Each structure stands twice: as C-alpha cells, then as structure tokens.
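For this view, one protein chain was removed and the others were kept in their places.
We just call them A and B in the order they show up, numbering each chain from 1.
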C-alpha cells in the first residue's frame, strides 16, 4: 500500500471509531436535559436518579468521544498537509469556531454537570445540562459546516499566487445547503441513537422485572423523543437525496446504481446486484418514478446516469489539463496577460486536471490512456455505496417502527408491555450505530476521488510522509483504539447491568451489600 | 432554512419527551401501588 491508501485507511478508521461515540453523546445530552427538566418540574427524585444514572453511561461514552476527537483535529495537519495548506483558509475557520463557540462550553459544562450537583441550585444545574446539550449540538454544527464544504465547496476561489483556495463569502459557507441538510440529518440520527440506547437498556430491565418504576419512566421518555427524532431523520434523509440530485450528481448516481440516464421520471431501485463489468444492475426490483421524485421533486427532470456523467468529466479533464499546464507556466514566471486570461477561463476545471497527476508526473503530455483512466476513476465504485445506503435505510425504517410501537404502548399506559416489543427494543441496540456508520460511509466514500469536491483530488491531499511512518501510526492507533473500545464496552455493560443501583442511593433493586461493594 | 427547522424540531422533540413524561406522571403509572417520589 502507498501513502495515499494508508493515509485514507488511517483517516477512515479513526473517523469511524470516533463516530461510534459522537451520536450517543448528541442524543443522550438532550435525553439527560429532558429527564432533569421533569425532575425540576415534578420534584420527583427518581428523575434525578435517572439523570445521574444515564449520565454515568453518558460519561463513559463521552470520555472516548473526547479521546478519539483529538485525533481527528490533529490528523488534517499530520496526514493531510497539502489539504490543510490548500483549503485551510476556508476549512480551518469552522473548526476553530467550533472550538471557541461550542467545544469550550461543552467541556467546561460537562465538568459542572458531573461535579456540580451539590454546589448548584436545581435550576442552575438544569441550565448547565441544557447548555451542555446545546453545545454538543453546536459542535456538530461547525464540524458539519466544514464537512459540507468538502462535499460542495462554495464561497471560495482559487488564488494562483498563494496556490490555494481562499474564502470569498463566509455566509455562503455557513448556509451551504449541503451543510444544512447534513447537520440536521446527522444530529437527528444522534438523537435516535440516544433514544434507542435508553429504550433498549430500559427494556432489558423490564424484561428482567428489575427497577420497574425507573425503567418505565426511562422507556416513556426515550420512546417519545425517539419517535419525533426518527421521523425527522427520515424526512431529512429524503431532503439530503434532493440536495444530492442538485449538487452531488455523481454520488447520487452511484448510490442508486444509475448506470445510464433514463427518461424522466427515474425509477428507484429497491434491491438488486450492481455489476461493474456490464454497468447494469442484475435482478433489479424497481419502483417507477420514485427516484425522480426524491432527487428532482418533479416528474419531468432526468436523473443523470454514471456514463453520461463520465462523458462530462472527460471534457472537464481535458480543460483541466490545460488549466494545470497554464498554472505551472504562471508559477514558473510566465505572467503574460494571455496566460492569465486563458487560465481564468479554464481555472474552474483545475481540479479535474489535477486528477491526472495520479497517473503521470507530466500532466502536459498525458496520454489518451491516462485520460481514459482518470475518467474511469472519476466516479466511485457503485456496489459499496449501493449496499451501505440500503443498510442505512433499512435500519432507519426498522427503528421508526420500533419507536412507533414503543410510543403507542407507553401512551396507552400498558402495564406489562408485550415481550416481543421489549425484545425488539433490546435487539435493536446495534441498529443506530450500523445506520450511522453506513451513512458516513456513503457520504465520504461517495465523494471519491475527491478530498474537496471537484477541487482537490484525494491522492494529492496527503502529506509526503514515509510509508513506514504511517504504518507505525496506523498500527499503534489500531492497537490503542481496540483496547479502548473493549474497555469502554466492558464498563458500559457492567454499569448497564448494575443499573441505578450503581448510584448507591439504597432505593434500587440489586443493592445488596455484595453488589454495593463491587462498584 | 434547515437550521431554523432544526431549532423548531429539537424544541418540539424535547417538549414531546417532557410532556409525555409529565402526562404519564399526572395520570399515574398503572400497576404502581405506591407512587415513586
């Protein structure tokens, strides 16, 4: 493997592991705020115990979120230094604002959330919890503004003198439609994760007949919050589809295995086996017109297929080749108006020209094969995207059904909830994580071959490190993260099993002297 | 404006969670002889 593969692998691994912890933090923070609000309004201490117990699990998760988060911030500089130089002018700003506006607040308040119970009035502590929840979400906001810009880079322009992208409109970057939809879709997915987590563990207590009042109340809150959130994830996921149809046509075509443009309105492939060789989808089960409706909100517009998109890429690569050559001439000292004017005409395709650097060092004399290869690689592989997208949607729909049933029984005040429902909830525990990871895979793998959409190819973005350096870091990270995740899951299971007894209030089941000593 | 939709949505989801819990407390959890405090 070369430095590009290794750097990508390391980034993918650290990002995927980081995102095991983030969604739970996003969702649990609001659930804690809801529980504590009920405590303050009703004065019932069981709600304070709920806040504290679920807060313990939140803390075990949060610690690893912080740990793996530091790696994310460092890695742009360490492994993606050309990326950092090339787009830092735009990309760095939301990251810095995230730290200043959100992460500081979140990290300061999380300390008060855990240690401030006896030192703050009920109302002040509640305010701390709400602000902490808000801050975790603002963190997500700025990170997704940055990520949205990678997907759909607007509000910026290439500066040939400084050899990088520079910011022209910060409000365009903030109000980037991709960032907006992504943010709401991602945080709602986090809320669903938190709700499934609380619902599943509460269901386990109910199944075991333990700590019933505690479990029923947790179940009720999680089912209501979860139902509202699951609905919004799905609505916003659909909106993401519409945004993709607008600005990330390649990703949409790959996700839907749209090999060719079909007459409008496009059909939606529910299931099938994408075949890269024949550029068709075998055994496809299609619903007419649905994709057209999702992606274009009309029945008359076409959804571009991959082969048609590749034809466009060919034109752009040829113009990009010229842009790259002119850029090199300019930087070597040819600052004649002819060079500058022509460069400005073709500079929008400079990124496409850069794609050629993966195949030849001499972009000016790239052969037809080089160009054909670049065109071929200008779209991501179809089957991984096709499948991960469908896994995500299946998990999402299943969770919606779960919440609908759970809420129904909670609202009906069913005394003994049906065991199938409790088991369904318990076994749904991994679903939100599978959905989140699959969703991020679609978002990031679907962006390939670009690091910054149509601006900077991934292979150019890396740091010029030695293969051994990256093997060392990747190996160490895999070992460390594996150990951390095992410890985390072990502690999480241990405390989930102990349940509210771990608070040592003396009010809960299992608080025999033996178990008290253990914790 | 999806940011605005988020503000409304998250307020709604949280209120939904709180109101549901308060309503259940008010009606009383069935099957509980003594009310949890």
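In this section, a contact is a pair of C-beta atoms (placed from the backbone, for glycine too) under 8 Å apart; a residue touches a chain by one contact, two chains touch by 3 or more.
As a convention for this text, contacts and distances are computed from a predicted model.
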Which one, "Cytochrome d ubiquinol oxidase subunit II", "Protocatechuate 3,4-dioxygenase, beta subunit", "TRAP transporter small permease protein" or "Spore maturation protein", is the UniProt name for the chain you do not see? "Cytochrome d ubiquinol oxidase subunit II"
Checking the contacts here: which visible chains does the omitted one touch? A
Kindly state which of the options A:6, A:24, A:38 or A:90 is in contact with the chain not pictured. A:90
Missing-chain contact, candidates A:167, A:264 or A:411, resolves to A:167
In the complete assembly, which of A:45, A:81, A:360 or A:398 touches the absent chain? A:81
Touch residues of chain A, complete complex, unshown partner: 52, 59-60, 62-64, 66-68, 70-71, 73-74, 76-79, 81-85, 87-93, 95-101, 103-105, 107-112, 114-117, 119-120, 159, 161-164, 166-168, 170, 328, 331-332, 460, 463-465, 469, 472-473, 476-477, 480, 484, 487-488, 491, 494-495, 502-504, 517-519
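Note that in this section only the chains that are shown with their structure count from here on.
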Between chain B and chain A, distance of the C-alpha-averaged centres to the nearest whole Å: 27
Within their complex, chain B touches chain A through residues 1-3, 5-6, 9-10, 12-14, 16-22, 24-25, 27, 29-32, 36-37
Of chain A, residues touching chain B in the complex: 30-31, 33-35, 37-38, 41-42, 44-47, 137, 141, 175, 177, 180-181, 183-184, 187-188, 191, 212-214, 216-217, 220-221, 223-225, 227-229, 232, 236, 239, 407, 410-411, 413, 415-416
